[in-house]
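As you look at this complex, bear in mind that one protein chain is not there, while each of the others sits in place.
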Amino acid sequence: MLKDKEFWLVAGGLSLAFLLYWFAGYPLFKEERLVMFLVISIMTGNLIYYIRYARKGGEIFLRSIPGLKAVEEAVGRSTEMGKSVLYVPGIMDMDQVETVAGVIILGHVSKMTSRYETSLNVPVSRSIVMKAARETVREAYTMEGRPDLFQDDMVHYLTDDQFAYAAGVNGIMVREKPAACLYMGKFFAESLILAETGNSIGAIQIAGTASQSQIPFFVTACDYTLIGEEFFAASAYLSQTPELMGGLKGQDMMKAGVTAAILLSLFMRILFDLGLIKWNIISILTVQ
Amino acid sequence: MMGPWIAAFLTLAIFSYLYKDNPFYKVAEHLFVGISTGYWTSMFFWTQIQPNLFGRLWPASEYNSDLIWYKLYNVLGVFSSVFPDGGIDKGHHMELLYLLPFALGIMMLLSVSSKLSWMARWGIAYTVGMAAGLRAYGFLNSNVLGQIKGSAFQIFNSDLPFFALASESIFNNFIILIGTITGLMYFYFSREHTGNFGKLSKLGIYFLMISFGASFGFAVMGRISLLIGRFVDLITYSGSAYNHATLWLLLVMILLLGYSAFFDKNSVSDNESAE
Amino acid sequence: MDKIFDFILRAGKVDRRWIFLIIGLAVLLPLFFPLGLPIRATIATQKVYDAVEALEENSKVLLSFEYGPSTKPEIHPMAIGLLKHLFTNGHKVYVTCLWPDGQFMADEALTEVAEEEFNLTYGEDYVVLGFRPGNEAVVKGMVSNIRKLYTTDARGTLVDEIPLMKGINKVADFDFIFSASAGYPGTLEWVQYASDPTGVPLSTGTTSIMVNDIMPMVNSGQVQGILAGMPGAAEYEALIGSPGIGTSGMDAQSIAHLVIVLFIVFGNITYFIEVQRSKKY
Partner (left out) sequence: MLWKRQIPILLATIVGLSTLFGWFIDHPGIESFVNDDATQWYDILASFAIFLGALNLMKLQGKKVLKQQSGWQYSLFAIGGFLFAIVAGFVYKGNDAVEWGIHVTSKGTLFKWMFEYMFTPLSATMFALLAFFVASASYRAFRVRNLEATLLLVSGIIIMVGRVPLGSSISSWFIMYLLVLISSIAVNIKFKDKKITFGALFVGVLIVTVWGSALGWPLDQPGIFYLPVLQDWIYNNPNVAGARAIMIGIGLGIFATSIRYIIGVEKSYIGE
C-alpha cells in the first residue's frame, strides 16, 4: 500500500519544515487553530496520495451498489416488454456535480440499451446538458459497435423551466409508457410530479441524487434509490477516471478516520471525567 | 389600487396550473422569470456595485475635478442616478486596486457573445477558488469536527439521568452514537457489506431511513404552511377593501378555462399537461 | 368483500385534480372556522426561548433575515415574535440580510413591532444595515471588519454617524446572533463562518424543510435551539404570550396533515390489494 516513495519524500520534507517553523516560534501563525491546520494537512495528503495511487493504475475495490444492479434489471425488463427506457438527468446544468454524475451513468445505461437494442429517450432541460449527453450516448453506442442505432433526437431539449419540464416529461411518460424510468441528477420539487406519474404507468423507477430534500420522496416513490454518496460512488466507479476513484477511496479513509476519532474522543472524555488525564478533548476540538 | 388586483390575478394564474398547463399559467410563469431576473439585477447593482465598487473608484471624499480620473467620472455623470455630481459619497477612500475585480466583471459580461465565452472563466475561477478556500475550512470545522465533539458526550458524573424519554439522557446519547457510527458505515464503499460489517451497515440504513422520514414529515409540513400563507393573502384580497378582487378574477378565469376546455373537447389536442 | 376491494382499486386511479380539491379545502376551511387547538412547546423551541431570556440587559443582538416572500408564512411569525421578545427585554437589535428579499421582510417586521408597537427610535434602539450580495463571503467579511462591508446603513446614513453603531467593528462585538433563514445562504453559513470561529452564541429559526440539516448542530450545542417551521413559530408565540399569524395557521396545518396521512394509508391499502391480487393470478 505505501509504495509511493516520491509522495512520502515530499510529505516528510514538508512536515520537517513545519516542525522547524514551529520550534522557530511559528511567527504569523494563529496558534489556536493548530488542530485545524494539522487535520487539513493530513486529509489533503490522504486525498493526494490516493489520487496518485489511482493515476498509477492502482486497483481500487468498490462494494456492489444494489441500485446499479437494479438498473441492469430494469433495462432487461424494458427489452423483454419491447418498451423504451426513459432517462432524466436532473434539471440543473453541467456546473452541478450531480448533473455530471447523471451524464456519466447515462453513458453506462446507453451501453446496455445499445447491446439489447432497447429504445432510449432522454429529455433534458439545459442546452449544454443536451450537447454533453448526446456526446456520451453516441460514444457509448459506437464503443458497443452499434453506431447505426444511435439517432440525435434520442437526447432532446424540452425547456429550461422547472414545472414546464416536469409537465413535458409527464406527457412523454403517459404517451410512450416506458417500462423503466431513471432519474439521475439534481432535483427539486418537480421530483414528486415525475415519480408520481411514473408510478401511475407502472414503470420500474430508479433514482439517484444527492439533493437532501428530495431523497425521502424518491425512496418512497421509486423501487431503488442511490442515496447521496452512493450516487457519486456509482458515477465514479462507472467513469473509471483516476481523480474520481482516488477521491472516493480518499474519502472512505477519511470516514474511517472520523469514526476512529469519535470513539477515541469519547474514550478520552471518559478518562478526563474520571480525572485520569488532564487534556480536555472538548476544548481541543473547539477551534476558534 | 391596481396592485391587489394584479397580485390576485397572478396568484390565481399560477394556481390554474393545477387544472392544466394553460396560457394564464404560461404568462405568469414567464413574467416571473423576467421580473425576478430584473429584480435581482437591480438589487445586486444598487447594494454592491454602485456603493462598494464605484464608491471606491470615485469617492466623493477625494473629488477633484482637475484629475483626468474625475473628468472621466463627469463624462459618466450623464447617468446621474448612478454617478451623482461630486463623486459617490458612501464613506470610502479611493482604492484603485478595485479596478481588478471590475475588469474581471467586464470580462464576464463580454462572455455573453459565444466567441468570447471563455472570458467568463477568469471571474468564475476566482469565485470557485475563494468558495473552495472558505468551504474547505468551514465544513471541516463545523460539520465534521463539531460533530465529533458533539458525539463525545459525558458519561461519568454527568447530571443527566441514565434513562429519560422526553429529555436528554445517557441512554439517548448512546442511541445517537450507535446511529452515527453505523450510518457512516453504510456510506463506506471500500469493503463488501457482508458478515458483521453488513449487519451494522444494515442498522445504519435504518437510522438513515428514520432521518429521511423526519425530513419527509417536515417537508410536507413546510409545503402546507406555504399554501396556508397564499390562501390567507387571497382571503384578504377578496375583502371589500379590495372590492372583492379575488372573487371577480376567479369567476373570469373559470369561465375562460371552461370555454377553452369545451373548445378543446371537439379537437382531440395532444395534451401535454400533468394528467 | 371483493366489491369493496374493487371500489378501493377504482378510487386509487381517480384523477389527481380531485385530490387537489380535497387538500385545498382541508387548508381553506379551518381558516374560516378556527378550531383553536392547544399548542405545546417542544424541546428545541424551549431552548431558543431560554437562550434569549439568558441575555443580560441591553445586549447587542445581530438579527439576520434570510428569507423571502415564498417562505414568509413560516418565518415571518418567528421574526416578529423574536423582535417582541428582544424589545420587551430591552435589547439593541442590528439587522443584516444575506437575501435581497430579506430587506423588505425586515422593514415590514420592524414597522409592525419597533415603530407601531414599541415606538422605538431608529439608530438608537435598532438599525438596519441591509443586504449585501456574496453569500458566505459576506459573513466572513463581517467577522473580520463589518465597517469595510457596511459603510452606510440601508437608509444611506454613514455608519459612523449612527449612535448605535459605536463600538461595533466586527461580529465578535455582538452578544447574540439569530438567523431567520430559509435556505442557502443561511443558518449553516452563520455557524460555519461566524458563531463557531468567534464563539458568539447563535440561535435560529428555519423553514421546516431545512430543520433536519441543522438538528445535529442543535444536539452538539453549536446552535442554541431551533424554531422549526410554522409549528415552531406558533410554539414561540405561545411562550412569549402573544399569539399571532403562526398560531392562526396551526388549525389548517393540523387538518391538512391528517388528510395527507389518510391519503398515505389509503394509498397503501390499494397497494396491498394490488399485490395480493397479482399474487393470486
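When the chains are written out, they are named A, B and C in that same order, and each has its own residue count from 1.
Note that in this section a residue touches a chain if its C-beta (ideal position, glycine included) is under 8 Å from a C-beta of that chain, and two chains touch if they have at least 3 such contacts.
From a predicted model like this one, the values you see are computed outputs, not experimental measurements.
In the full assembly, the chain not pictured is in contact with A, B, C, by the touch criterion defined above. From the options C:G81, C:G186, C:G205 or C:P231, the residue with contact to the unseen chain in the full assembly is C:P231. For the chain missing from the display, the contacting residue among B:M94, B:L200 or B:L226 is B:L226, taking the whole complex into account. The omitted chain makes contact with just one of the residues A:V122, A:A221 or A:M268: A:A221. Of the candidate positions A:E80, A:D152 or A:E243, contact with the hidden chain is made by A:E243. By the touch rule set out above, chain B reaches the unshown chain at residues 2-4, 6-8, 10-11, 14-15, 17-18, 26-53, 81-82, 84, 95, 97-98, 100-102, 104-106, 108-109, 111-112, 118, 120-137, 139-140, 142-144, 147, 150-151, 165-166, 168, 172, 175-184, 186-187, 204-214, 216-221, 223-224, 226-227, 229-230, 233.
Hidden from this view is one chain, which touches chain A at 28-31, 33, 36-37, 40, 43-44, 47-48, 51, 94-95, 97, 100, 160, 163, 189, 192-193, 195-196, 199-200, 210, 212, 216-217, 219-221, 223, 228-229, 232, 243, 247, 250-251, 254-255, 258. Of the residues in chain C, those that touch the hidden partner chain are 12, 16, 19-20, 22-24, 27, 37-40, 42-44, 68-72, 101, 103-104, 107, 130-135, 137-138, 140-141, 143-145, 148-149, 154-156, 212-213, 215-216, 218-219, 228, 231, 250-251, 253-261, 263-264, 266-268, 271.
Everything that follows uses one rule, which is that only the chains that are shown with their structure count from here on.
Geometrically, the chain at the heart of the complex, using CA-atom means, is B. The interface holding more C-beta pairs in contact, when A-B is weighed against A-C, is A-B. Between the CA-based centres of chain B and chain C the separation comes to 15 Å, rounded to the whole angstrom. Taking the mean of the C-alpha atoms as each chain's centre, chain A and chain B sit 23 Å apart. Measuring from the averaged C-alpha position of chain A to that of chain C gives a distance of 31 Å. Residue positions 16, 196-197, 209, 212 of chain C are each in touch with at least two other chains. For chain A, the set of residues touching two or more other chains reads 212-213, 287.
Listing the residues of chain B that touch chain C in their complex gives 18-19, 39-40, 43-44, 47-48, 51-52, 55, 90-92, 130-131, 134-135, 138-139, 141-143, 146-147, 149-151, 166-167, 176, 211, 214-215, 218-222, 224-232, 235, 274-275. Per the touch definition, chain A reaches chain C in the complex via residues 196, 200, 212-213, 287-288. Residues 17, 21, 26, 29, 33, 136-137, 140-141, 144-146, 148-149, 151-158, 177, 180-181, 184-185, 187-193, 208-209, 212-213, 215-216, 219, 270-275 of chain B are the ones touching chain A in the complex.
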